[in-house]
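Below is one structure. I have some questions about it.
Note that one protein chain is taken out, while the other chains of the complex remain in position.
What follows is chain A.
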Amino acid sequence: MIIEIDKLQLYYTDFHALKNVNLSIPERSVTAFIGPSGCGKSTLLRTLNRMNDTIPGVRIEGKVDIQGRDIYSSDMEVEFLRKKVGMVFQQPNPFPKSIYDNVAYGPRLHGISKKSELDAIVEKSLRSASLWNEVKDVLKKSAWSLSGGQQQRLCIARALAVEPEILLMDESTSALDPISTTKIEELTRELCQNYTIVMVTHNMHQAARISDRTVFFLNGEVVEASDTQSLFSNPVDQRTEDYISGRFG
């Protein structure tokens, strides 16, 4: 288990957003968080790379271990954590720079300056994000000239370039067209051979299609967590069954 969450409580000032979450996430697999809006799935995702730190009024109790280290302990450097735990957002958000510079951005700021080394990282990352063949001749062009789906794959490449172990995807296909969505889904399946992927999705079918394990959230609680097939075919909890059969949310 690469991620172990133990009795996690999270409050936004007065609002109790995550209630006693216990969860383990296995290495090199795709785990999907599903549930209606406001159920806490994105909040939990953002505790895994401590992006919630930037929101004032957040209070956390309990423990989150990643690779055996408590990420909320005082000796954890948040920059180091975020290198290990990359993130892809809902809206494609490439920097207003060239395609090459977007991917080389992280490695450069983390101290790699040799051109040949950067070239290699850029190519490898773009290949892993299955974008290389589309952009290899236009690496100097602005990233904003790409289509939405390409931009999102560029963001994946940018995240991969700093060599993370875990990749968080926060509804990363919800702003994309169906063809781009399919591409990202296929990519997700490929990437999980080398990376641990945790994704939040609004789309139950997407979770059923590409995840190995699915976690169902409701009102800040984990209702059910199991392997995807049994969660969708044989839900244990009545609320899970109601949700996946479309009775609410």
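Just so it is clear, a contact is a pair of C-beta atoms (placed from the backbone, for glycine too) under 8 Å apart; a residue touches a chain by one contact, two chains touch by 3 or more; residues count from 1.
Assume contacts and distances are computed from a predicted model.
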Choose one: "SOS mutagenesis and repair protein UmuC", "Phosphate transport system permease protein PstA", "ATP synthase subunit c" or "Phenylalanine--tRNA ligase alpha subunit". The correct choice is the protein name in UniProt for the chain not shown.
"Phosphate transport system permease protein PstA"
Determine which one of A:Y12, A:Y72 or A:F95 touches the chain that has been left out.
A:F95
Looking beyond the chains shown, say which of A:T31, A:N49, A:Q152 or A:Q206 touches the absent one.
A:N49
Which chain A residues would touch the chain omitted from the figure, given the whole complex?
49, 51, 54, 56, 79-83, 86-87, 89, 91, 93-98, 100-101, 105-106, 109-110, 140-142, 155, 158-159, 162
